[in-house]
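Here the complex is missing a single protein chain, while all its other protein chains stay put.
Chains here go by letter, A and B, matching the order in which they are written, and residues are numbered from 1 within each.
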Amino acid sequence: MKISLTVNGAQRAFDVHPGDTLLEVLRREGYKGVKKGCGAGDCGACAVLLDGRAVNSCLVLAGKADGSEVLTIEGLSKDGALHPLQEAFLDEGAVQCGYCTPGMIIASLDLLTHHPDPNEEEIREGIAGNLCRCTGYTKELRAIQAAAEKMREARHG
Amino acid sequence: MGLPSVKEFVRPGTLDEALELLRERGERAWPIGGGIDLVLFAPREVETVVDLGRLPLRYVRENEGRISIGAIATLREVLESPVVRDYLGGVIPEMLHQVASPLLRNLATIGGTLVSANPWSDVITLFLALGADVVLSDGKTRTIPLEKLYPARALRATILTEVRLPSSARESAAAFWKFSRTAFDVALLNCATFVRMVGGRCVEARVVAGGTPQLGARLPRAEACLVGSGLDDSSIERAAEAARESADVREDRRASADYRRELVLVGVKRSLHEARGRLAGGER
Partner (left out) sequence: MAEERRPAFVVVGKNERKVDGVALVTGKPKFAGDLDLPGTLCVKILHSPHAHARIVEIDASEAEGLPGVACVLTHQNTPLTRYTTAGQGYPEPSPYDARMFDTKVRFVGDRVAAVAAETEEIALEALKKIRVRYEELPAILSVDGALAAGAPIIHDEKDSPGIYDAAKNIAADVDIDVGDVAQGFAESDVIVETVCETQYAQHAPIEPHVVLTNLDEDGRLVIRSSTQVPFHVRRIVARVLDVPLHRIRVIKPRIGGGFGVKQEVLLEDLAALVTLRTGRPALVVLSRQEEFIASRTRHPMRIRVKLGARSDGALHALEMEVLSNTGAYGTHALTVLSNVGSKTLPIYNKAKNVHFFGKAVYTNLPVAGAYRGYGATQGYFALETAMDELADGLGMDPLKLRRRNAIRVGESSPIFEKLGEGREGVAQTVKSCGLERAIELGAARIGWEEKRGKRPRQGSRVRGVGMSIHMQGSGIPQIDMAAATVKMNEDGSFNLLIGATDLGTGSDTILAQIAAEILGVPVSKVIVTSSDTDVTPFDTGAYASSTTYVSGKAVERAALAVREQIVQVAAAMLADDGGNLDEARFVLKNERAVAPNGRGVTLAEICQRAMYQTGQFQIAATASFVPDESPPPFMASFAEVEVDTETGRVQVLEYVAAVDCGVAINPKMAEGQVEGSVANGIGFALTEEMLFSSKGRVRNPTLFDYKILGARDVPPIEVILVPSFEPTGPVGAKSVGEIGINGPIPTIANAIHDAVGIRLTKTPFTPERVLDALRARRPG
(Lines give C-alpha, C1' and ligand atoms only; values in the text may rest on other atoms or scores of the structure.)
Protein backbone atom coordinates (compact mmCIF):
# COMPACT_ATOMS: atom_id res chain seq x y z
CA MET A 1 0.00 0.00 0.00
CA LYS A 2 1.03 3.61 -0.43
CA ILE A 3 1.26 6.00 2.44
CA SER A 4 2.17 9.63 2.45
CA LEU A 5 4.05 11.20 5.31
CA THR A 6 5.56 14.55 6.00
CA VAL A 7 8.95 13.56 7.33
CA ASN A 8 11.04 16.35 8.79
CA GLY A 9 9.04 18.86 6.83
CA ALA A 10 9.28 17.08 3.48
CA GLN A 11 6.29 15.46 1.86
CA ARG A 12 7.16 11.84 1.09
CA ALA A 13 5.25 8.92 -0.38
CA PHE A 14 6.26 5.40 0.55
CA ASP A 15 5.31 1.99 -0.70
CA VAL A 16 4.84 -0.15 2.38
CA HIS A 17 3.59 -3.56 3.34
CA PRO A 18 0.39 -3.11 5.37
CA GLY A 19 1.99 -4.98 8.28
CA ASP A 20 5.12 -2.80 8.40
CA THR A 21 5.87 -0.71 11.43
CA LEU A 22 6.77 2.94 11.14
CA LEU A 23 10.24 2.10 12.51
CA GLU A 24 10.89 -0.33 9.68
CA VAL A 25 9.69 2.10 7.05
CA LEU A 26 11.73 4.99 8.38
CA ARG A 27 14.94 3.00 8.63
CA ARG A 28 14.42 1.46 5.22
CA GLU A 29 13.96 4.94 3.78
CA GLY A 30 17.25 6.09 5.25
CA TYR A 31 16.27 7.68 8.54
CA LYS A 32 18.93 5.70 10.40
CA GLY A 33 18.82 8.02 13.39
CA VAL A 34 15.71 6.10 14.41
CA LYS A 35 17.18 3.17 16.35
CA LYS A 36 15.85 -0.25 17.19
CA GLY A 37 16.66 -1.47 20.68
CA CYS A 38 13.90 -3.90 21.53
CA GLY A 39 11.02 -3.73 19.06
CA ALA A 40 8.56 -3.88 21.94
CA GLY A 41 8.13 -0.37 23.32
CA ASP A 42 10.39 -1.07 26.27
CA CYS A 43 13.46 1.02 25.43
CA GLY A 44 12.41 4.15 23.50
CA ALA A 45 15.38 4.17 21.11
CA CYS A 46 12.97 4.36 18.18
CA ALA A 47 11.03 7.40 19.41
CA VAL A 48 9.85 9.88 16.80
CA LEU A 49 7.35 12.69 16.97
CA LEU A 50 4.10 11.63 15.34
CA ASP A 51 1.90 14.67 14.87
CA GLY A 52 3.83 16.41 17.60
CA ARG A 53 3.83 13.62 20.17
CA ALA A 54 6.69 11.26 20.89
CA VAL A 55 5.84 7.60 20.29
CA ASN A 56 7.64 4.28 20.01
CA SER A 57 7.79 3.95 16.23
CA CYS A 58 8.33 0.20 16.63
CA LEU A 59 4.71 -0.12 17.80
CA VAL A 60 3.08 2.11 15.20
CA LEU A 61 1.81 0.39 12.11
CA ALA A 62 2.89 2.43 9.13
CA GLY A 63 -0.68 2.72 7.87
CA LYS A 64 -1.59 4.51 11.04
CA ALA A 65 0.88 7.25 10.25
CA ASP A 66 -0.53 7.82 6.77
CA GLY A 67 -1.15 11.53 6.36
CA SER A 68 0.74 12.41 9.51
CA GLU A 69 3.73 14.54 10.28
CA VAL A 70 6.78 12.71 11.51
CA LEU A 71 9.85 14.28 13.04
CA THR A 72 12.97 12.18 13.42
CA ILE A 73 16.24 13.22 14.97
CA GLU A 74 17.53 14.04 11.48
CA GLY A 75 14.97 16.83 11.21
CA LEU A 76 15.81 18.57 14.42
CA SER A 77 18.76 20.71 13.43
CA LYS A 78 17.98 23.45 10.98
CA ASP A 79 20.47 24.65 8.37
CA GLY A 80 23.32 23.04 10.24
CA ALA A 81 22.43 24.77 13.51
CA LEU A 82 21.87 22.31 16.31
CA HIS A 83 18.68 22.43 18.36
CA PRO A 84 19.17 23.63 21.96
CA LEU A 85 18.52 20.05 23.12
CA GLN A 86 21.29 18.74 20.89
CA GLU A 87 23.65 21.47 22.08
CA ALA A 88 22.84 20.81 25.70
CA PHE A 89 23.24 17.05 25.37
CA LEU A 90 26.74 17.64 24.00
CA ASP A 91 27.72 20.31 26.50
CA GLU A 92 26.50 18.44 29.55
CA GLY A 93 28.10 15.16 28.56
CA ALA A 94 24.72 13.48 28.24
CA VAL A 95 25.84 11.50 25.20
CA GLN A 96 27.93 8.42 25.72
CA CYS A 97 27.39 5.70 23.15
CA GLY A 98 24.70 7.81 21.54
CA TYR A 99 22.40 4.93 20.66
CA CYS A 100 19.57 6.02 22.95
CA THR A 101 20.26 9.70 22.30
CA PRO A 102 17.95 10.29 19.31
CA GLY A 103 14.97 8.80 21.12
CA MET A 104 15.87 10.55 24.34
CA ILE A 105 16.07 13.92 22.59
CA ILE A 106 12.77 13.33 20.79
CA ALA A 107 11.04 12.46 24.08
CA SER A 108 12.58 15.56 25.65
CA LEU A 109 11.33 17.68 22.78
CA ASP A 110 7.79 16.43 23.33
CA LEU A 111 8.15 17.23 27.02
CA LEU A 112 9.51 20.74 26.55
CA THR A 113 7.03 21.60 23.81
CA HIS A 114 4.15 20.93 26.17
CA HIS A 115 5.84 21.78 29.47
CA PRO A 116 8.38 24.53 28.86
CA ASP A 117 9.44 24.71 32.50
CA PRO A 118 9.42 21.22 33.96
CA ASN A 119 10.77 20.37 37.37
CA GLU A 120 13.19 17.49 37.86
CA GLU A 121 10.45 14.98 38.60
CA GLU A 122 8.60 15.94 35.43
CA ILE A 123 11.78 15.58 33.39
CA ARG A 124 12.41 12.14 34.86
CA GLU A 125 8.88 11.14 33.94
CA GLY A 126 9.25 12.70 30.50
CA ILE A 127 12.11 10.37 29.60
CA ALA A 128 10.84 7.40 31.62
CA GLY A 129 10.30 5.37 28.47
CA ASN A 130 13.82 5.93 27.17
CA LEU A 131 16.31 3.51 28.63
CA CYS A 132 19.97 4.46 28.72
CA ARG A 133 22.57 1.97 29.88
CA CYS A 134 25.58 4.30 29.75
CA THR A 135 24.85 7.44 31.70
CA GLY A 136 22.70 6.98 34.79
CA TYR A 137 20.52 9.85 33.45
CA THR A 138 22.16 12.50 35.65
CA LYS A 139 23.65 14.37 32.73
CA GLU A 140 20.48 14.06 30.66
CA LEU A 141 18.49 15.73 33.42
CA ARG A 142 20.92 18.64 33.42
CA ALA A 143 20.94 18.83 29.66
CA ILE A 144 17.16 18.95 29.46
CA GLN A 145 17.03 21.63 32.14
CA ALA A 146 19.63 23.68 30.30
CA ALA A 147 17.82 23.25 26.99
CA ALA A 148 14.51 24.22 28.57
CA GLU A 149 16.04 27.44 29.78
CA LYS A 150 17.47 28.25 26.36
CA MET A 151 14.22 27.45 24.64
CA ARG A 152 12.26 29.66 27.03
CA GLU A 153 14.69 32.50 26.45
CA ALA A 154 14.38 32.06 22.70
CA ARG A 155 10.61 32.10 22.97
CA HIS A 156 10.53 35.26 25.04
CA GLY A 157 12.92 36.82 22.66
CA MET B 1 8.93 -7.63 9.43
CA GLY B 2 6.09 -6.17 11.48
CA LEU B 3 3.05 -8.32 10.84
CA PRO B 4 3.71 -10.42 7.74
CA SER B 5 0.18 -11.86 7.71
CA VAL B 6 -1.50 -8.48 7.31
CA LYS B 7 -2.81 -7.86 3.84
CA GLU B 8 -5.00 -4.86 4.36
CA PHE B 9 -4.95 -1.75 6.51
CA VAL B 10 -8.17 0.20 6.58
CA ARG B 11 -9.18 3.38 8.32
CA PRO B 12 -12.97 3.73 8.38
CA GLY B 13 -14.31 7.20 8.99
CA THR B 14 -17.58 6.18 10.61
CA LEU B 15 -18.67 3.65 13.17
CA ASP B 16 -21.02 1.97 10.72
CA GLU B 17 -18.25 1.55 8.21
CA ALA B 18 -15.98 0.10 10.87
CA LEU B 19 -18.64 -2.35 12.06
CA GLU B 20 -19.37 -3.35 8.51
CA LEU B 21 -15.70 -4.15 7.93
CA LEU B 22 -15.49 -6.20 11.11
CA ARG B 23 -18.61 -8.13 10.20
CA GLU B 24 -17.39 -8.78 6.68
CA ARG B 25 -13.85 -9.84 7.51
CA GLY B 26 -14.78 -11.83 10.60
CA GLU B 27 -11.96 -13.30 12.65
CA ARG B 28 -9.34 -12.15 10.20
CA ALA B 29 -10.05 -8.52 11.04
CA TRP B 30 -8.59 -6.80 14.05
CA PRO B 31 -9.73 -3.40 15.25
CA ILE B 32 -7.06 -1.19 16.76
CA GLY B 33 -6.89 1.97 18.78
CA GLY B 34 -3.17 2.57 19.23
CA GLY B 35 -2.41 -0.88 17.90
CA ILE B 36 0.21 -1.69 20.53
CA ASP B 37 -1.03 -5.14 21.47
CA LEU B 38 -1.55 -6.11 17.87
CA VAL B 39 2.10 -5.38 17.08
CA LEU B 40 3.36 -6.98 20.29
CA PHE B 41 1.37 -10.19 20.04
CA ALA B 42 1.30 -10.33 16.24
CA PRO B 43 -1.49 -12.90 15.91
CA ARG B 44 -0.91 -14.87 12.72
CA GLU B 45 -4.54 -15.00 11.65
CA VAL B 46 -4.90 -11.24 11.22
CA GLU B 47 -5.21 -10.14 7.64
CA THR B 48 -7.12 -6.91 8.00
CA VAL B 49 -6.27 -4.19 10.45
CA VAL B 50 -9.19 -1.88 11.09
CA ASP B 51 -7.76 1.32 12.48
CA LEU B 52 -10.43 3.07 14.51
CA GLY B 53 -8.25 6.17 14.82
CA ARG B 54 -10.38 8.23 12.46
CA LEU B 55 -13.68 7.59 14.20
CA PRO B 56 -15.06 10.67 15.94
CA LEU B 57 -14.34 9.12 19.34
CA ARG B 58 -11.45 11.26 20.44
CA TYR B 59 -12.78 13.35 23.30
CA VAL B 60 -12.98 13.81 27.05
CA ARG B 61 -16.20 15.54 28.08
CA GLU B 62 -18.08 16.43 31.18
CA ASN B 63 -21.83 16.62 31.46
CA GLU B 64 -23.38 17.43 34.84
CA GLY B 65 -20.41 15.91 36.63
CA ARG B 66 -20.43 12.77 34.54
CA ILE B 67 -17.36 12.18 32.46
CA SER B 68 -17.39 10.61 29.02
CA ILE B 69 -14.18 9.53 27.39
CA GLY B 70 -14.17 8.55 23.75
CA ALA B 71 -12.48 5.25 23.00
CA ILE B 72 -9.85 6.81 20.77
CA ALA B 73 -8.65 9.38 23.32
CA THR B 74 -5.05 8.52 24.17
CA LEU B 75 -3.97 8.00 27.76
CA ARG B 76 -1.94 11.18 27.38
CA GLU B 77 -4.99 13.14 26.27
CA VAL B 78 -6.98 11.87 29.22
CA LEU B 79 -4.09 12.62 31.56
CA GLU B 80 -3.87 16.20 30.38
CA SER B 81 -7.58 16.84 30.08
CA PRO B 82 -8.85 19.63 32.36
CA VAL B 83 -12.08 17.64 32.61
CA VAL B 84 -10.57 14.87 34.74
CA ARG B 85 -8.07 17.03 36.59
CA ASP B 86 -10.16 17.51 39.71
CA TYR B 87 -12.41 14.49 39.44
CA LEU B 88 -12.35 12.73 42.84
CA GLY B 89 -9.26 14.50 44.01
CA GLY B 90 -7.36 14.02 40.77
CA VAL B 91 -7.23 10.26 41.06
CA ILE B 92 -7.27 9.73 37.29
CA PRO B 93 -4.11 11.70 36.43
CA GLU B 94 -2.54 10.31 39.59
CA MET B 95 -3.03 6.82 38.19
CA LEU B 96 -2.12 7.70 34.60
CA HIS B 97 1.19 9.22 35.65
CA GLN B 98 2.10 5.72 36.80
CA VAL B 99 1.06 3.95 33.63
CA ALA B 100 3.86 2.82 31.29
CA SER B 101 5.82 5.70 29.74
CA PRO B 102 4.90 8.97 28.05
CA LEU B 103 5.82 7.39 24.72
CA LEU B 104 3.32 4.59 25.24
CA ARG B 105 0.69 6.90 26.72
CA ASN B 106 0.84 8.93 23.51
CA LEU B 107 -0.06 5.82 21.59
CA ALA B 108 -2.35 3.81 23.85
CA THR B 109 -6.04 4.64 23.68
CA ILE B 110 -8.48 4.34 26.53
CA GLY B 111 -10.69 2.02 24.49
CA GLY B 112 -7.78 -0.19 23.51
CA THR B 113 -6.67 -0.38 27.11
CA LEU B 114 -10.09 -1.50 28.32
CA VAL B 115 -10.56 -4.03 25.54
CA SER B 116 -7.03 -5.47 25.67
CA ALA B 117 -7.67 -6.20 29.33
CA ASN B 118 -4.04 -6.72 30.26
CA PRO B 119 -4.26 -8.21 33.74
CA TRP B 120 -1.95 -5.61 35.23
CA SER B 121 -3.96 -2.72 33.82
CA ASP B 122 -3.93 0.24 36.19
CA VAL B 123 -6.70 1.92 34.21
CA ILE B 124 -9.04 -1.03 34.60
CA THR B 125 -8.37 -1.38 38.31
CA LEU B 126 -9.18 2.26 38.94
CA PHE B 127 -12.13 2.43 36.56
CA LEU B 128 -13.67 -0.61 38.21
CA ALA B 129 -13.40 1.15 41.54
CA LEU B 130 -14.92 4.28 40.09
CA GLY B 131 -17.93 2.31 38.83
CA ALA B 132 -17.35 3.05 35.18
CA ASP B 133 -19.74 2.05 32.42
CA VAL B 134 -18.77 1.29 28.88
CA VAL B 135 -20.74 1.94 25.74
CA LEU B 136 -20.66 -0.86 23.17
CA SER B 137 -21.92 -0.78 19.66
CA ASP B 138 -22.58 -3.59 17.24
CA GLY B 139 -24.95 -1.46 15.23
CA LYS B 140 -27.10 -1.10 18.27
CA THR B 141 -25.76 0.78 21.24
CA ARG B 142 -25.83 -0.52 24.77
CA THR B 143 -24.25 0.62 27.99
CA ILE B 144 -22.98 -1.92 30.49
CA PRO B 145 -20.96 -1.66 33.67
CA LEU B 146 -17.23 -2.10 32.96
CA GLU B 147 -17.33 -5.01 35.40
CA LYS B 148 -19.64 -6.87 33.04
CA LEU B 149 -17.16 -6.53 30.20
CA TYR B 150 -14.90 -9.03 31.93
CA PRO B 151 -13.92 -11.75 31.74
CA ALA B 152 -13.24 -10.29 28.35
CA ARG B 153 -15.33 -12.18 25.91
CA ALA B 154 -14.32 -11.70 22.34
CA LEU B 155 -16.21 -8.65 21.20
CA ARG B 156 -17.33 -10.01 17.83
CA ALA B 157 -18.03 -7.14 15.47
CA THR B 158 -18.55 -4.90 18.43
CA ILE B 159 -16.75 -1.68 19.16
CA LEU B 160 -16.29 -0.12 22.55
CA THR B 161 -17.01 3.52 21.82
CA GLU B 162 -16.96 5.29 25.12
CA VAL B 163 -16.31 4.91 28.82
CA ARG B 164 -18.43 6.82 31.32
CA LEU B 165 -17.64 7.73 34.86
CA PRO B 166 -20.47 8.58 37.27
CA SER B 167 -20.73 12.08 38.60
CA SER B 168 -18.68 12.35 41.72
CA ALA B 169 -21.13 12.72 44.56
CA ARG B 170 -20.35 14.94 47.50
CA GLU B 171 -18.49 13.24 50.28
CA SER B 172 -16.94 10.65 48.03
CA ALA B 173 -13.31 9.92 47.45
CA ALA B 174 -11.05 7.54 45.61
CA ALA B 175 -7.42 6.56 45.66
CA PHE B 176 -5.07 4.43 43.62
CA TRP B 177 -1.97 2.51 44.68
CA LYS B 178 0.51 0.68 42.51
CA PHE B 179 3.45 -1.53 43.26
CA SER B 180 5.95 -2.37 40.55
CA ARG B 181 9.61 -3.29 40.24
CA THR B 182 10.59 -0.03 38.57
CA ALA B 183 8.60 3.09 37.73
CA PHE B 184 8.24 2.03 34.06
CA ASP B 185 6.75 -1.35 34.74
CA VAL B 186 3.50 -3.23 34.98
CA ALA B 187 1.97 -3.61 38.39
CA LEU B 188 3.00 -6.55 40.55
CA LEU B 189 -0.14 -5.43 42.24
CA ASN B 190 -2.41 -2.45 42.02
CA CYS B 191 -5.28 -1.34 44.18
CA ALA B 192 -8.02 1.20 43.90
CA THR B 193 -10.65 2.16 46.41
CA PHE B 194 -13.74 4.32 46.27
CA VAL B 195 -15.90 5.38 49.20
CA ARG B 196 -19.04 7.47 49.48
CA MET B 197 -20.04 8.85 52.83
CA VAL B 198 -23.34 10.17 54.09
CA GLY B 199 -23.34 11.85 57.43
CA GLY B 200 -20.00 10.39 58.40
CA ARG B 201 -21.03 6.84 57.50
CA CYS B 202 -19.78 4.95 54.50
CA VAL B 203 -22.74 4.09 52.29
CA GLU B 204 -20.90 2.80 49.27
CA ALA B 205 -17.47 1.26 48.87
CA ARG B 206 -15.58 -0.37 46.08
CA VAL B 207 -12.26 -2.07 46.64
CA VAL B 208 -10.39 -3.45 43.65
CA ALA B 209 -7.11 -5.30 43.36
CA GLY B 210 -5.46 -6.03 40.01
CA GLY B 211 -2.31 -7.60 38.65
CA THR B 212 -2.83 -10.36 41.16
CA PRO B 213 -1.67 -11.44 38.50
CA GLN B 214 -5.22 -11.56 37.16
CA LEU B 215 -7.22 -8.60 35.97
CA GLY B 216 -8.54 -6.19 38.55
CA ALA B 217 -11.51 -7.53 40.49
CA ARG B 218 -13.63 -6.19 43.31
CA LEU B 219 -13.18 -7.57 46.79
CA PRO B 220 -16.71 -7.69 48.25
CA ARG B 221 -15.57 -8.89 51.67
CA ALA B 222 -13.35 -5.90 52.06
CA GLU B 223 -16.10 -3.59 50.84
CA ALA B 224 -18.47 -5.08 53.40
CA CYS B 225 -16.09 -4.11 56.20
CA LEU B 226 -16.36 -0.49 55.13
CA VAL B 227 -20.03 0.03 54.40
CA GLY B 228 -21.73 1.27 57.53
CA SER B 229 -18.45 2.18 59.17
CA GLY B 230 -17.10 5.63 59.86
CA LEU B 231 -13.93 4.72 57.98
CA ASP B 232 -12.03 4.66 61.24
CA ASP B 233 -8.59 3.02 61.48
CA SER B 234 -9.97 -0.26 62.70
CA SER B 235 -12.49 -0.66 59.89
CA ILE B 236 -9.79 0.16 57.37
CA GLU B 237 -7.60 -2.42 59.07
CA ARG B 238 -10.40 -4.99 58.89
CA ALA B 239 -11.09 -4.21 55.25
CA ALA B 240 -7.41 -4.58 54.38
CA GLU B 241 -7.24 -7.85 56.27
CA ALA B 242 -10.38 -9.10 54.49
CA ALA B 243 -8.87 -8.05 51.19
CA ARG B 244 -5.74 -10.00 51.93
CA GLU B 245 -7.73 -13.08 52.81
CA SER B 246 -10.15 -12.92 49.94
CA ALA B 247 -8.07 -11.69 47.02
CA ASP B 248 -7.36 -14.42 44.50
CA VAL B 249 -3.60 -13.99 44.32
CA ARG B 250 -1.24 -16.27 42.43
CA GLU B 251 2.39 -16.65 41.64
CA ASP B 252 4.04 -15.63 38.40
CA ARG B 253 7.58 -14.73 37.42
CA ARG B 254 7.20 -11.30 38.96
CA ALA B 255 6.10 -12.20 42.48
CA SER B 256 4.94 -15.06 44.66
CA ALA B 257 1.36 -15.47 45.81
CA ASP B 258 2.36 -14.91 49.44
CA TYR B 259 4.07 -11.69 48.63
CA ARG B 260 1.13 -10.47 46.59
CA ARG B 261 -1.12 -11.23 49.53
CA GLU B 262 0.95 -8.86 51.65
CA LEU B 263 0.78 -6.26 48.91
CA VAL B 264 -3.01 -6.50 48.81
CA LEU B 265 -3.09 -5.73 52.52
CA VAL B 266 -0.74 -2.79 52.22
CA GLY B 267 -2.30 -1.47 49.06
CA VAL B 268 -5.87 -1.54 50.32
CA LYS B 269 -4.86 -0.01 53.61
CA ARG B 270 -2.84 2.76 52.04
CA SER B 271 -5.35 3.66 49.40
CA LEU B 272 -8.17 3.73 51.94
CA HIS B 273 -6.14 6.02 54.18
CA GLU B 274 -5.45 8.19 51.18
CA ALA B 275 -9.14 8.29 50.24
CA ARG B 276 -10.11 9.13 53.79
CA GLY B 277 -7.58 11.93 53.79
CA ARG B 278 -9.14 13.31 50.65
CA LEU B 279 -12.56 13.30 52.28
CA ALA B 280 -11.16 15.16 55.23
CA GLY B 281 -9.43 17.53 52.89
CA GLY B 282 -12.85 18.59 51.68
CA GLU B 283 -12.28 17.36 48.17
CA ARG B 284 -15.17 16.06 46.20
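In the analysis below, a residue touches a chain if its C-beta (ideal position, glycine included) is under 8 Å from a C-beta of that chain, and two chains touch if they have at least 3 such contacts.
A quick note: this is a predicted structure, and the numbers were derived from the prediction, not measured.
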item	value
Sole contact to the chain not displayed, among A:9, A:93 or A:116	A:93
Chain B residues that touch the omitted chain in the full complex	1, 4, 101, 179, 181-186, 253-256, 259, 262-263, 266
Touching residues (missing chain, whole complex) on chain A	30-40, 42-43, 45, 72-74, 76-77, 82, 86, 89-93, 95-102, 105, 123-125, 127-141
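Following the convention adopted for this analysis, only the chains that are shown with their structure count from here on.
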item	value
For the chain A and chain B complex, residues of the former touching the latter	1, 17-21, 24, 40-41, 44, 47, 50, 53-56, 58-64, 66, 107, 110-111, 114, 125-126, 128-130
Residue numbers on chain B that touch chain A, as the complex places them	1-9, 11, 32, 34-36, 38-40, 49, 51, 53, 74, 76, 80, 97, 100-104, 106-107, 183-184
